[in-house]
Each structure stands twice: as C-alpha cells, then as structure tokens.
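Quick one: structure below, then a few questions.
All protein chains but one are shown in place.
Let's look at chain A:
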Amino acid sequence: MLGLSSKDTALLIIVALLALLAPVLLNPFPEASAMAQFNAGYPDLMQRFVIYGIFAIGFNILFGLTGYLSFGHAAFLGVGSYAAVWMFKLLSYNVVPAILLSVVVAGLFSVLIGYISLRRSGIYFSILTLAFAQMSFALAYSVLSNPKFNLTNGETGLQVYTDDPQIFHRAGLPDLPHFFGLSMRSTYTVDMGGWSFDFNAGYYLCAIILLVAFYMSIRIFNSPFGIMLRAIKSNQQRLNYTGLNSRPYTLAAFVISGMYAGLAGGLLAAMDPLAGAERMQWTASGEVVLMTILGGAGTLIGPILGAGFIKYFENIFSKINDNVLHQWFSFMPDGAEDFLVAIVHPFVGKGWHLTLGILFMLVVIFLPGGLVEGGQRIGRFVFRRNNRKGGGLEPDAKAKQPAE
C-alpha cells in the first residue's frame, strides 16, 4: 500500500493505530485509583509524545542513516517555534501558515548551518553544530531580545500580546491557536465507568502530521537516496574514491532533518503559543540524541519509542513527591513505610534524571540496539517457545514483533 512493502505497511498501520488510540491506551488506570499517577493520557503530554517523536524521526534521518551526529538540532526546533509564534503575532492564530513557515525557516537555517558544518565530519562536525546551536541560544536569550530590537523576548519567551497586529484575526475566532476555527485546546472528554479519556483536537492534528512524517521517513529509508546515505555511513572515503561527491547528499539529509525539527518546533508553538529560548539550549539537543539512541538509532520506530520514554519520565516521574510515596506505602508499619520512602525518594520527583540515567545506561550496555532490540529479543524469545510447542502461532508472533 502507498508504495510500501507489506512489512512497512504493517508498521505504518501499527503506528497509526497507536497514535489514534493513544488517549485510551495511555489512560489504563481508573481515575480514582492510586495508579492513576501513571496515566499519561492528558492532552499536553500526548502532544509532547507525538511532537518529540517527529523531532526524533527527523534526527534519525541524519544520524541513523548518514551517521553524522548533530549536537545542535534543538536550534532548528527553536527557530521553528519562533517562526510560528511570529506568524501568530502578525497574521492570526491559524496554525497552518505558522507550521508552514516554521518548516521553511528551519529549512533555510539548516542550509546555512549545514553548509558550513558539513565541511567536517566526525567529532568536528558535532562540535560545529553544538557551537552553532549555543550561539543561537545566546542570540535568542539576550542579544536579539533587547528593547530596541525584540525578536525573541529573551528569558520570558516570545508570546502573543493583545496589541499585536494579527491582521487576519476576526471576532468569533478563538483567542488561541486554531485550525480554521477549531481550537487546539478543545477537548472532548468521555467518561466511561471509572475511566476518563480526553480526545484533544491539537493532539489529533499532531498525530496526523506524525503519520505523514513517519510515512515520509519510511519512503526516504527505502529510496535510492536513503541507500546512498547508508553508503556514506558505512564508508564515506570509499564512496568519495568512486568519484561520487557525497556532500550534496549529506546536506540534503541535514536539511530534511532540520525541517523535521522545525516542524516539531512549529507544532510545539501551535499547541502552546509560547517560544522559550531554552528550547535551543544544548541540553535540548542532547535530549533528542538520547531519544534516538534509547529507542534504536537507524530503526524506523525506535526514535518514536525513545521520545515517548523520555517525555514520560520527565512528566510523570518528576511529579511523584514524598506525599504520594507515603500514600503508596501507607499499608506498611510506620518504620518500614519511612524506610521504603527514603529508599525510593532519590529516584522520583526531582531525582527523575537519576532514574532515566540508570535506565539509559542499562539500555546502552545490554541492548545496544535500543528499545527496538529489546522488542526484537522478546519477539524472538516468544517465537522460539512457540516453535517448540508446535509452531502453530508462528506467523502471529512474527507480526507482533516491531520491525526494524
């Protein structure tokens, strides 16, 4: 279907189902239960899962295929966000021009940075991109936010004020980002038994864009262009000796992944019309590297899994405080309760970085291929056991395991 092999089609369908049913799948626990703490199905977090998924998919096109490790991708994300908020400020709250411009601006910006950075490879390339990203951050944080020429509004973040021009804004349209009148914040809440599911307009816009982005990434992976990029990864020198100039290919990959990042940035601004300079900081660039490696670099679905994993920790684990811990362990005798709380305390709440770091180490040491490799191993394990039992379920098990 759609020019994909049956395996890739299956993968696309799985991703589509996951994305469309996320509001239900991510809220597995009834609202009143103690486990509701772990529910992730609220609009803001779901939007983040999807948006950072797009960001990581784009990063993977550069890193996974060509092996060029960019440490400055957050710069494109930030540029995309600023472009989108400026469209809100100047035109109207409609998200379509904002998202389009964010992709275009991030694309132009990545041509500029890519043209310079790609003169070097390996660690020098990484350092160059890092330098550019930090430069962009400094520009956004203070230089370009002085009272005389305020492009970014610095620390506070660029936002829309009531006295902005917004030339296409009419009364009757929502005062928040909207898709031709449909507010991105509008949420349809379904209460079923103890459960409550939020179907959010903004989330579904992001999810549809994610599917398009994912589809395009599959096509790029399978195209002759993608094969050329893989050739660059395996041995660029050999490629050069055959008389091929590899730079246009790497630059194209860089720009494509920069545009993906810009798209993600534009979507972030479309969901929440504020662009902060921290989005461009090196920690943000590092985060997308972690997402890709954690999920499985060079695989199709890995980056999405990695993005979801990290955002889940950032938003759910960081909110577990001592109060919550005491509730969990309240069934125990007093001494044991305090003891357990003291043990768990460093790993939750403000210690979420620690838990994430440990998990990251475990994944890198034991599953070098990331979460995708974990999935494959489980798949193989199940597959083998079934084989021993008689092999009746074989095709079924095969379909379940995530493809590369």
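Here is the rule we go by: a contact is a pair of C-beta atoms (placed from the backbone, for glycine too) under 8 Å apart; a residue touches a chain by one contact, two chains touch by 3 or more; residues count from 1.
By our rule, contacts and distances are computed from a predicted model.
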Record-based protein name (UniProt) of the chain missing from this complex, from "Branched-chain amino acid ABC transporter substrate-binding protein", "histidine kinase", "NADH-quinone oxidoreductase subunit C" or "HAD family hydrolase": "Branched-chain amino acid ABC transporter substrate-binding protein"
Contact residue for the chain not shown (choose from A:V190, A:I227 or A:I358): A:V190
Hidden partner chain, touching residue among A:G157, A:G226 or A:G298: A:G157
On chain A, residues whose C-beta touches the chain left out of the figure: 1-6, 20, 39, 42-45, 48, 138, 141-142, 145-147, 153-157, 159, 162-163, 176, 185, 187-192, 198-199, 222, 272, 274, 276, 278-279, 314-315, 318-319, 321, 323, 349-350, 352-353
